[in-house]
Structures are given as C-alpha cells and as structure tokens.
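Each remark here refers to the structure printed beneath this line.
Missing here: one protein chain of the complex. Every other protein chain is in place.
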Amino acid sequence: MSSIIKIPFGPQHPALKEPENFMFKVDGEYVVDVTPRIGYAHRGIEKALEDRTYIQDLYLIERICGICSHAHTTCYTQAVEEALKVDVPPRAKYIRTIVTELERIHNHYFWLGIVAHEIGFETLFMYTWRDREIVMDLLELLSGNRVQYAMNMIGGVRRDITPEISSKIMKGVKVLGERMKYYKKICSDDKTILARSVNVGILKTKDAISLCAVGPTLRASNVKRDVRADDPYAAYDEIPFHVVTYDGCDVASRIATRCDEVIESVEIIRYALEHLPTGSIEVIVSRVVPPAEIISRVEAPRGENLHYLRSNGTDKPSRYKVRSPTLANLTALCKMLIGGYIADIPIVIAGIDPCFCCMDRLTFVDINNDETWGWEGEKLRRYGIKWYKKQ
Amino acid sequence: MNSLSKDYQDIIERLKKEIGSENLIGYEIPRPRRIWFSVRKEKLVDAITHLVGKGFVHLSTITGLEDENGLEVIYHLNRKGLEASLKVEVPVKQPVLPTITPIIPGAILYEREVHELLGVVFSGHPNLSLLILPEDWPKGVYPLRKKWTHKEIKKKLSRRT
Amino acid sequence: MSMEKELIRHLLKKPVTLRYPFEKLPPVKGLRGKHVWDSERCVGCGLCARDCPSSAIEMIGKGLTAELKIYLGRCLFCGQCEEGCPRDAIRLTQLYELAESDRKNLILEFKREST
Amino acid sequence: MGLIKWARTKSPWLLHFNSGGCAGCDIEVVAALNPKFDIERFGMLLKGSPRHSDILVLTGPITFQIKNRLKRIYNQMPEPKFVIAIGSCAISGGVYRGCYNVHEGADKVVPVDVYVPGCPPKPEAIIDGIIKVLKNYEKATP
Partner (left out) sequence: MVQEAIISLLQIVIFPGFLFLILAAFFYEWVDRKFVARLQNRYGPLHTGPRGLLQPFADFLKLLSKEDIIPYAADKLLFSAVPIFLLSLPLTALFCIPIINSTALISFEGDLILVIFITTIIVISVFIGAWSSTNRFSTVGGMRACLQMLGYEIPMTIAMAGPAIVAKTLSISKIVQWQTTGLWFILTQPLGFIIVTICFLAELQKIPFDIPKAETEVVAGWLTEFSGKKLALLRLAEDLELVLAGSIMASLYLGGPAGFSFMPPFVWFIIKLTVCILILSNLRALFARFRIDQLMRGVWKYLTPLALLQIILVELIPW
C-alpha cells in the first residue's frame, strides 16, 4: 500500500495542458497539505536568455507563454528601455496598451471557454471560442500573426494602427463587450454553473495578501491591487479605468471578475483609440546596454508579471529573471485547496487560470498513518462523489 | 514629487535605525516607485520583518543570481506601487540564508526555486525538495550558475540516460 | 436552460464556419509567412542571420556573393530579419500553408543568378 | 481496398499532445475545433484516448521529462497511425533549440509524417497539414 502511483489527473488530452504535479496530504475528505511540483514545461529559458542578445531575447521572452506573450514582451522591453535610458514615443505607448488589452480580452474569453469545457458545457465552449475569433482576427490584422504578435520592439512598437484598422478594432471590441455581458448573465443564471462555483475554492482576503496572490485571483478576494493602477506603465497613467474587485473569494467571483475585466478592457481600448497621440512609433536604440539593474512590472491577464534585468554593458544580459503570475498564484492555490474537499480540486485549479489547467499528476499522503498512495483524477472524483453523497 | 522623496527617505531612515546603519550597506532611488537596499545577510530577517510591518506585504518574487562577484539574492517587496528590493550577498563557499517563510508564507515557492537553480540553502525552510527540475536531476548541477552552460548540462543529462 | 433561446436563434442562422480549404479569406496585409529574398539588393552584411532568434538563417559566403539558406522548420516568422535588414532584401510574404512531409523541403535555398 | 482507404481519409481522429511548448500552438490546434473552422466538417474529432486516434498532433519542444511519455502514447495508438508536428518547436526545437532541457525535433523520438512550420501556424495551416497527411496516405497506398 505504501507505493506511490502517479496518475494523470483530470484532463485527458494528455497534452492540451502542461503537466504539473501536486503532492496532496489528505485526512479523510479534507486536503491537509499540498506540495506542488512543476516543470514539465521547464525549458531552461532563463539560462538561455543569458546566452543570447537582447534582440533575440525579445522573441524568446515572447515564447515563455503563448497566451500572454505581449505582456511578457512589454515587461521586457520596458526593462531594457529603462536600462538604455530611452523614452518611448507616446504613440507607441498607446499602441502597446491597446494590444495588451486586446490580449486580456483574448485570454479571458479563452479561459471562460476552458472552464465551460471543464464542466462539460460544450455549447458554451463553442460560443466563447467562436467569439474569441473576433479578437484573434483583430490581433492578426494589427500584428500579422494570431498568437505571437511580435508587436513590441526595444524602443517602440513595430506596426502602426491606421485609421482603417482603428475603426475595425472599435467595431470588434463593441461586439466582444456585448457578448461578454451575455456570458456573464449566463454564468450567474445557469444552475449547473452556479452549483460548481459558488463557495468553492475559498481564498480569504487575509490569505490572499500574505500568500502574495496576484491578478484576478487576488482581486476576486477583494484586494484592490493592479499594477496598471499602482505602478502605471505604458499609457495607463493617462487612461481612466476601474479596478474590478469582488468579495466572494470563490470561483464564482473569479468568473465575475474576469467577465467585468473584459468589459473594462473594451472601454480602455475605446479611450486609447480615441486619444491616440500622433508621432513616430519607435526610436532607434543601441544594441549594447549599459550596466544597470531594473525591475519591470506589468499586469498580465493572469496577474502581475515581474521581470528583473541586470545588464553588464554587453549586448547580452547578465541575468534575466521572469516571474510569471501562475507561479505567484500557486501558493495561494494550495491554500484554496487545503481544508477544501477533494471533490472540488479540479474546478478550483481551473479557477486561478493556470495556462490551461496544468496539473496533471497528484500524489496523496495520509498524515494519520503516513501511508502514501496515488490517486487518479477519476478515483479522486469518485471519492468526491462518495463524499458528496454522504452530505 | 518632493513629498514623495521625503517619504522614501523616511523609509530608509527607519530601516537604518532598525537594523543599524553599519548593516545597511547601501541604498538607491533610481526613479519613482523603486528603492534598492543592500543589507548584510545577518540582518536580512530583521530588515524584512521591519519592511513588512511598514506595509510591504507583497513579495513579488525572490531573484537569485551569480555574477563575477559571487552569489546574490534579491527580495522584491511591494507596497502598492512602491517596489522595494532588498539585496543580500551570499558567499559561494557556504551559500546559506535564513528563510523568511515565517514572515511571508508566500515565499515558499520562490525560495525553493532559488535553491534549485542556484544551490542557495534556506535554513529553516519547511521543504526544499525539487520543484521545477526532474526527479533524476544530477546533484550539484545548478543551471543558473555560470559554470554550467547549456552544453555542459546537456552532456551531463545525456550521460544519465 | 438559460441558453435555449440562444440555441434556437443559432439554429436559424447560417454557421459562421469558414469552409477552408474550399473558401479562404484573403490573408491580412501584414501577415508573416514564407520568406523571399532579393539577391539584387542584398549586400551580405549578415545582420539577418545574426539577429535571428532561432538561428534559422545560414549565410553561405560573405559580402556581395553571399547566399542565404533559411530553415523554415526553425523559423518563428517573427519578422526580425525583415525588420533588421538595412537593404530590405529579405521580406516575409503572406504564404502560410507551408506543410511539408519531407523536412528537406522546409529549407529555402536562395541562390544568386550567376551573372 | 478502395472503400477502406476512403473511410480512412474521411474519418481522421486526432490526439493532441503538448510536449512542453509555450501553449501558442495548442490554442491554435484547439481553435481549429471552434465553429469558425470546425474541423468536424472533415469528420475529424479530437479524442482523449490514444487507442481511438489515428493522427498524433504534436506541439511544443520535446523536453527530457516528456520524451518517454510521448513514446508510450505513440505505441498505444493502433495502426495505421500518423504523426504531425505542429510549429517550429516540434519540428526542430524552435526558439528553445540548444536549451538544456530540450530535444531538437520530434522526429528524433517518433517518426513524423508531416511538418507544419509556423510559430504558431494559423488554424488554416494546421488543417492544411492534416489534409496533406491524408493526401499522402491516399497517394502512397495502391
């Protein structure tokens, strides 16, 4: 009995998500402790960044994650620009902002689809993903690629927004905002969705702060923290917007937060397009970066992104550190799971929006007799079922 | 702007008083919303306790790095928009730091990450097992140390299988 | 139940589906696809190969006789080569259907016409 | 024989496997399912079990941790089976070429039938790739 069997958890496109690995300690029906194990997708990016030039790094940074690639490059280019002491033209800043917000819309739609798929709501998945195509098309129109936009350059952005593109974006985001309002209604009306989300995966405000959660996860626990407002970058200091918070601290609040954020993003994009400054979109910069130490922060769709750069006067960074939001939320995720019921693990994990529901393997340790055994997601689910029946 | 810099000075003075000025090796305010401290590692826990008490409750991450001068660990603390970064130098020979997880529970994963990629040991940390690297990762290979280049690591890895 | 109305509405609508490959949308203007190279313009400075983030460009020779080999299997279609070329000799076209069953066919070999 | 070949080309079921990429390719593969592209038109279905699948859709670089799992999944698929490598990562390691945890190309681990370059390729390009697999099969067998 004391053998650890590792079992694939949850998802069975053994691949759609990246595998992560959690060690659960359970006592009866409750999760007592969770130890995460990540890195199936560990590719050694931080090391590789040190071996490549700043220009090459830009594209590598972009590929840390395919979903919020623009947030990562914005963070990166800001760091390098600060080290170079160059000022980016205002028009470039606005364009960066617009792309960031489009990306946020894309991410939240994507996430809603995944959640729908997770609870077996095939039709909602199809609808959200269909509407997501609108924003994908806008991004393609703007940048030339649907996913890896390559919009950011060190010193500005690569492509300009022509009036014709601008009007198309206006039209597109209007539809997206409307549709999101509809989905929000569905999510707060539909009984099946509510049953799976209300009071599930509680993260109290106090814990959210002490465990350093970020992004919508944090804001759904009623903490008003958003890098865009607190440490404005790009054009955010000139654009009025609300920081969305909810105080439910559960999965339902996380859904609501993200829905509202999309609606907010639509307003930001509208404002930015209407107030787009004129002028150039990039400045020429040197390839060599003087020695400096820079911290750059960006609010990615999933939360605060922090990059740390140390340059040493060559054309390659001496150290580049990336802290992506999923990692920051992992500790908080463990907290949500601890004390929760085993049956609720999957939806809670999906709730923090890891790039897909990454986790793939679970191992349990019973604290009472120190017995270790493995549980597959299904067994786990069955367990949850049994447990719920007792209720 | 002026009141802002006064605020920053205030934070620095208080920290100085708290840990003793000889233990605060240096500080810098490169631009609004950024402060850098450099403290002796003996006073690390005190300094962080003090800053957390002053509202820097959010730990963004812990960066570990190696350059010509040896190992360095940086704690990125945050109060609203204000980012305070605390640097400590760690001797390469005996890379040990006290853990800060009792003060900031959110540091658990970051300390593990630094431990794994650079070999810095955090004494008192509840669990320093592998987080990112595979189970059968060779001992003593810390990918972010300069002497381990991609080629070297790959060689070592392929020998393993 | 709250979606029934929406379902009925869609039943009466034409599907949004783009019937690829039987109907194709014209690619957007800035789409980043397969490369073309203009031997007349290239001066063989090597900037493109140097900055390529995944070493997809190989320079054969130097200077005005240099020729290019591009490994599409490595290329990220990031457009850095196009962006960095001081002579606008390398460009990305809108060709995106590049699937090949032989990896060799993914190597673009650009030759200079012997003059 | 002709009938069976017809059936095989009309009913390709896919198994999607991410071996450690940036998720860019994955979202494009899944995007091919959505109503805009709707690959069910060709009878393609995304299946969870390797036992039910005909085409293995690979995305992402092959990290050292994932290699054996990939081999196992490939072996579980019943013949005839095809592998299609999506994106430069799966073809050659892409941006991650040379990183310490990454293999240089999926074809070092399993045989690949069609390569779809791009980073990530458009859903159209992915569909195009799958159709090429089927066309090749149609041509190759008498």
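Letters A, B, C and D mark the chains in the order given here, with residues in each chain numbered from 1 onward.
By our rule, contacts are C-beta pairs under 8 Å (C-beta built on N, C-alpha and C of every residue); 3 or more make two chains touch, one makes a residue touch a chain.
Remember, predicted model here, so these are calculated numbers, not experimental data.
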Missing chain touches which shown chains? A, C, D
Looking at A:Glu101, A:Glu118 or A:Asp230, which makes contact with the chain not pictured? A:Glu118
Per the whole complex, from A:Tyr76, A:Trp111 or A:Tyr127 the residue touching the absent chain is A:Tyr127
Which chain C residues would touch the chain omitted from the figure, given the whole complex? 1, 3-4, 7, 10-11, 13, 15-17, 19
Hidden partner chain, residues of chain D it touches: 3-4, 6-8, 10-11, 34-35, 38, 40-43, 47-49, 51-52, 54, 76, 78-80
Which chain A residues touch the hidden chain? 7, 10-12, 116-124, 126-127, 130, 190, 192-193, 195-196, 343, 346, 376-379, 381-382, 384-385, 387-389, 391
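Keep in mind that, in the parts below, only the chains that are shown with their structure count from here on.
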Sort out for me whether C-D or A-C is joined by the greater number of C-beta contact pairs. C-D
Distance from chain D to chain C - Cα centre to Cα centre, in angstrom: 20
Separation of mean Cα positions, chain C and chain B [Å, integer]: 42
So which stretches of chain D touch two or more other chains? 35-36, 65, 94-95, 98-101, 119, 122
Multi-chain contact sites of chain A, meaning residues that touch two or more partners: 39, 42, 44, 47-48, 51, 59-60, 63, 127, 130, 148
So in the complex, which bits of chain C are touching chain A? 1-3, 6-7, 16, 28, 30-32, 51-54, 76-80, 83-84
Residues of chain A defined as touching chain D within the complex: 12-19, 39-45, 47-48, 51, 59-60, 63-67, 69, 110, 126-127, 129-130, 132-133, 136, 146-148, 355-356
Chain D contacts chain A in the complex at 15-28, 30-31, 33-36, 46, 48-49, 59-61, 63, 65-66, 69, 73, 94-96, 98-102, 119-120, 122
